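The complex is shown incomplete by one protein chain, all other protein chains being positioned as in the whole.
A, B, C, D and E label the chains in the order they appear, each numbered from 1.
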Amino acid sequence: MYTQPDHITALDLPIPERDRLPETFQKYFAICEEKLGMVPNVLKAYSQNPAQLDVFSKLYNELMFGESGLSTLEREMIAVAVSSSNGCYYCQVAHGAAVREYSEQPQLGEMIVMNYRVAELSARHRAMLDFAIKLTETPDRILEADRQQLRDAGFSDSDIWDIANIIGFYNMTNRVASAVDMQPNPEYHALHR
Amino acid sequence: MYTQPDHITALDLPIPERDRLPETFQKYFAICEEKLGMVPNVLKAYSQNPAQLDVFSKLYNELMFGESGLSTLEREMIAVAVSSSNGCYYCQVAHGAAVREYSEQPQLGEMIVMNYRVAELSARHRAMLDFAIKLTETPDRILEADRQQLRDAGFSDSDIWDIANIIGFYNMTNRVASAVDMQPNPEYHALHR
Amino acid sequence: MYTQPDHITALDLPIPERDRLPETFQKYFAICEEKLGMVPNVLKAYSQNPAQLDVFSKLYNELMFGESGLSTLEREMIAVAVSSSNGCYYCQVAHGAAVREYSEQPQLGEMIVMNYRVAELSARHRAMLDFAIKLTETPDRILEADRQQLRDAGFSDSDIWDIANIIGFYNMTNRVASAVDMQPNPEYHALHR
Amino acid sequence: MYTQPDHITALDLPIPERDRLPETFQKYFAICEEKLGMVPNVLKAYSQNPAQLDVFSKLYNELMFGESGLSTLEREMIAVAVSSSNGCYYCQVAHGAAVREYSEQPQLGEMIVMNYRVAELSARHRAMLDFAIKLTETPDRILEADRQQLRDAGFSDSDIWDIANIIGFYNMTNRVASAVDMQPNPEYHALHR
Amino acid sequence: MYTQPDHITALDLPIPERDRLPETFQKYFAICEEKLGMVPNVLKAYSQNPAQLDVFSKLYNELMFGESGLSTLEREMIAVAVSSSNGCYYCQVAHGAAVREYSEQPQLGEMIVMNYRVAELSARHRAMLDFAIKLTETPDRILEADRQQLRDAGFSDSDIWDIANIIGFYNMTNRVASAVDMQPNPEYHALHR
Partner (left out) sequence: MYTQPDHITALDLPIPERDRLPETFQKYFAICEEKLGMVPNVLKAYSQNPAQLDVFSKLYNELMFGESGLSTLEREMIAVAVSSSNGCYYCQVAHGAAVREYSEQPQLGEMIVMNYRVAELSARHRAMLDFAIKLTETPDRILEADRQQLRDAGFSDSDIWDIANIIGFYNMTNRVASAVDMQPNPEYHALHR
């Protein structure tokens, strides 16, 4: 039917053997394996350029795990809603698994992939995802009224800054992944069902 | 996080108790339970009007299981691609499970939900799904060249007729399901992973 | 200028001579001729597969002429508005004629073909057609608020179910007709002007 | 069902009595009545401002009846295709009647209103209308290749200039008519059927 | 990097030498040079056909400089907003310079080119440009409510007529300019910075 591609990306990139990577990244990859059971392919792809890998992974960790008024699950919900709107296969697979994990509600992960609008969400989460989709699909049409809806749903201005940055981040990675046909690690599919 | 709705649809419809249904439907529902482990909610919803249930289920069975040059998996692949384009939660869940089952490739079900364009499909299946999406999204722009691409991929004119009818059918059911917020049976999520 | 095609569809389909059809359909076609002055080409096209013709025509008759809180004209208005949005030539011609007939207002048929938004409709009909177009164009964006607008315009939940099914039905037939370049019977053009 | 509006536009404009108009326009209106059987409402609307009426009607007459490599029917076909894409009720009614008249093929008028893509047109007319729709819908995406397709279909560079101006003109009038809810004279509907 | 085209349009048109033009136009061009420091290329292009040049320039002058409740700056703001939505290079350059000139706020010209929604405008100007963009992008969706918003912002019905005509005019010229790759005079770029 369908042939599973055996590439990380469709580009011919000089991805080094893992034991040729700078030691920091060897350690980082070991931690990934311990925590996730794999080294995500996105990190392998960026490892072709250690300077890029360094800043990319720092930005990712800062936005997804740094101090914030948003819970980790909320950040992952944004990741999946944005990636669904952009049709990014890699990010829907990887972050869909994360929503299943953090919510302990496997259906929620699928629902945000398929159409978050049908989910019976709290007013807070509905406002958060509505903003995520509007900013993703029509960034030029965001007005003060849109920011106010987030405030009305209980978000502080610092939270809105974080929401904007996380939405922005997945609009970046979705496009990198789609541009190069990045393949998610097959392990994600069975996780947290 | 998310509250699983306990309704079949968001409408207040006179769905009868199962033992009040005409005997044919009681038998039909028993067969569903035997084969699928459940009575799909779409059939329960239509059972409020036995005449509608009768014609709807006959059309469904004719198009999905009647004589055709298309395999059952191919028909289910169309169902999922169309339902993904239309953002129909019910049909992506129910027919995504069917693609996982018939293909024995769970990832294929997810891939067509998330973005069928990234899948490494045969030329036949690529042409079939490209036509499905064009007919779904811009039905007014279908030209002879589009039909010819199906012929070039090996489909007969009778196959094209069947493809058109299956694409049409899911454009109908997607809209009925979305219009009434039809909820898929929770059992689907775990099937054929 | 323009050459009238002499085909029923652009596909090479095994449409049988009328006297080779099962007797029920010969009778059905005779009734059509009596009532409409012709056998609609859509029925001739489906007659290549008697099982399909049977379920298609039963679904059509159930939705358009079965018990419902919607008048026949209202169902035809939905048919034309949906078909206009989808750019389906066959259905705009055939059901445009029906709106001219049932309304006895020829301009109303043209208006719904051209842009129903300009018509001075009752609040009930405006709400009905607004829902039809939203469900046709962005089925993934239908929310409870949309259903509520129909209730506010006086429709019962059973009416909404019927509206959803009729909208769905024309989203199916529009795509079948466009996929195969189905040609309307030339007789329609002059009817009920 | 539907209430025929009795206004020319939805705006409260100082449209003068006909006998108060400058004499040139009284004559012009008399000619319209003789040739068309009516004074088109668009002219009545512009008559509130004689200076505007003067330049508008001169531009209209220059583009539609001036020297050109395009036949009058071709100019009217462009008018209808553009007006259909823009959903302009007034212009579809008025110029649809003109296509029926000049082509002596009533179906052609309806076809261009409903979806010109299904018409079996000559390569020249197909290229002309494809250009009209692309320039109407995505003017920012016109490239040299689009102009070349017109040349390949036999149009001279002067013809292309005329085509561009006629497409432009209806993109203007469509928006004026829609902005003010301009109503076509009821006489158009029955003409040239 | 980029090669400045040396054509007025991409078409091969019989544009006459200036001293072969009818005397009225020679005078008109002299006035342009005096006031603007150049003869705008759009006038040179139309000069291939004196009858067209005559009506085009009269309509332009009537709409942009005739009696109206709209200031010249307001008319130019509409010109730029519409031209930005349509991606018309010629008109954004030429009328962007005019907004810089009339407003004496160079940033305002750039802002309307780039995204008028971010500008802190008066309610009157916001309503005017919102209407301009809606009428430009979705002319078929204009309703009485849209006209009412203009009235609520202080515009009279005669003003709305003028707004509609100016929006319409740039929807015409944008398409003519894009269709023929009309190049703005290089002088515009440095004006009124």
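For this structure, a couple of remarks:
Methods note: a contact is a pair of C-beta atoms (placed from the backbone, for glycine too) under 8 Å apart; a residue touches a chain by one contact, two chains touch by 3 or more.
All figures in this text were calculated on a predicted structure; none of them were measured in a lab.
Though it is not drawn, the left-out chain touches A, B, D, E in the full complex. Considering A:C88, A:M128 or A:L191, the position touching the chain not shown turns out to be A:C88 (whole complex).
Although one chain is not drawn, the whole complex shows that of A:D6, A:E23 or A:E144 it is A:E144 that touches it.
Take chain B: the residues that touch the chain left off the picture are 115, 117. Considering the complete assembly, chain A touches the hidden chain via residues 9-14, 48, 51-52, 54-56, 58-59, 62-63, 66, 86-88, 131, 135-136, 139-142, 144, 147, 157-158, 160-161, 163-165, 167-169, 171-176, 178-181. As for the chain not pictured, it touches chain D at residues 140-141, 143.
Methods note: only the chains that are shown with their structure count from here on.
For the pair chain A and chain B, the fraction of shared interface numbers is greater than half, so the two copies use mostly the same residues to meet. Taking each chain's centre as the mean of its C-alpha atoms, chain C lies 29 Å from chain D. Rounded to whole angstrom, the centroid-to-centroid distance between chain A and chain C, based on C-alpha atoms, equals 44 Å.
Those residues of chain C in touch with two or more other chains are numbered 87-88, 115, 117, 140-141, 178, 181.
Taken chain by chain, the contacts fit none of the simple shapes, being neither an open path, a ring, a star, nor a full set of pairwise contacts. Here, these are the chain pairs in contact: A-B, A-C, A-E, B-C, B-D, C-D, C-E, D-E.
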